[in-house]
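One structure, pasted below without further comment.
Here is chain A:
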Amino acid sequence: MAAVQVCEAEKVYIMHGVRDDLRVDGRGCEDYRHMEIETDVVSNTDGSARVKLGYTDVLVGIKAEIGKPKPAAPDEGYLEFFVDCSANATPEFEGRGGEELGSELSCTLYKVFNNVNSLELRALCIAPREHCWVLYVDVLLLQCDGNLFDAISIAIKAALFNTRIPKVTITEGEEGGAELELSDDPYDCVRLNVENVPCIVTLCKIGHRHVVDATLQEKACSVAGLLVSVTHKGTITCVRKVGGGSLEPESIFEMTETGKRVGKALHAPLMKLLRDEEAQGKQRQKVGFLG
Partner candidate 1 sequence: MAGLELLSDQGYRLDGRKPSELRKVQARMGVFTQADGSAYIEQGNTKALAVVYGPHEVRGSRSKALHDRAVINCQYSMATFSTAERKRRPHGDRKSSEMSLHLKQTFEAAVLTSLYPRSQIDIFVKILQSDGGNYSACVNAATLAVIDAGIPMRDYVCACSAGFVENTAVVDLCHAEESGGGTVMSLALLPRGGQVALVQMDARLHQDHLDALMEAAMTACRSLGQVLDGVVRQHLQEVSVLTAE
Partner candidate 2 sequence: YNFTYPFSSSISTANGSALVKIGNTTVICGIKGELTCPPSDAPNKGYIVPNVDLPPLCSSRFRPGPPSEQAQVASQFIADVIDSSNVIQKEDLCIEKGKLSWVLYCDIICLDYDGNLLDTCVVALLAALKNARLPEVTINKETDLAEVNTDKLHHLNVSKHPVSSSFSIFDNTIVIVDPTVEEETLSTAMMTVVTDEDDRLCMLHKPGGSALSGEKLQDCISRAVTRHREVSKLIEKVMDSFEPDK
Partner candidate 3 sequence: MRDGPNTHVGSMMDVAVSPVLALRKFGCEQSLLSRPDGSSSFVQGDTSVLAGVYGPAEVKISKEIYDRATLEVMIQPKVGLSGVRERAQEHCVRQTCEAALLSTLHPRSSLSLILQIIHDDGSLLSCCLNAACMALMDAGLPMSCLFCGVTCAIEQDGHIVTDPTSQQEKESRALMTFAIDSAERRVMMSSTRGSFSVNELQQCVALSQRASEEIFQFYRDSVRRRYSKTL
């Protein structure tokens, strides 16, 4: 991952600050940075969202395509993730440089989002064993300043909220086979229920405390962190230890507790924001990158 060099003195400064619940940018340990969310930014997609979290900037586009259900789950559709660590974010990602991180991120995202608990995958099925919707979730990293997972998960949730899948009617074809017919009417579409879609909260252990939404500098001070994905009800759907260090069992329990609290609190304002934005409908001035 794009890392910054932090010298010992800086580390000590940051660690002392964290001990006193005061971070370099003035936040408390459980505060997020300023966040901006906008949906429906790319018209070629079925759903898209852009999230800015501090200097971290991600764009998510979702495209729905018809595919064949996986043999293990014949009556469900599925999601495919692709994270493009573009050279925009840092020159290190040029060429194939970002591929490793990209596949690592997409693997975790798959674990977090592609299950029945987060999304009603059955609703994506068109005809069992034959056809289903495949949602291609493409994440584009435009700029990274730490805490990629949180920003991406919020963007994915927003983009899923924004996603509209055309209605499909199955008609009996002439030779007996089923034929699919897509509805042309842009308003005749299916929305996804995103209520249960979790958000990821990454906690970084710094000194004896832990912080949420760490910047790259803060991340450099931490040896280990915990990634917790939390639903709006406060249930935990996925936990991963990240980083090269180890954690004491007690601090793991503390961290999951914080993660749950912070994550749960994240959902309500996010949904409100998304609904508000949608209510504005066409009148909303699309800002995109021009803002």
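The set was built so that all candidates are chains of the complex that A comes from, given by their letters.
Here, a contact is a pair of C-beta atoms (placed from the backbone, for glycine too) under 8 Å apart; a residue touches a chain by one contact, two chains touch by 3 or more; residues count from 1.
Given the structure is predicted, the values throughout are model-derived calculations rather than measurements.
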Which of 1, 2 or 3 touches chain A - same complex, any copy: 1
Chain A - residues contacting candidate 1, complex: 42-45, 48, 55, 57, 59, 61-63, 65, 82, 84, 86-91, 94-96, 136, 138, 140, 142-143, 145, 288-290
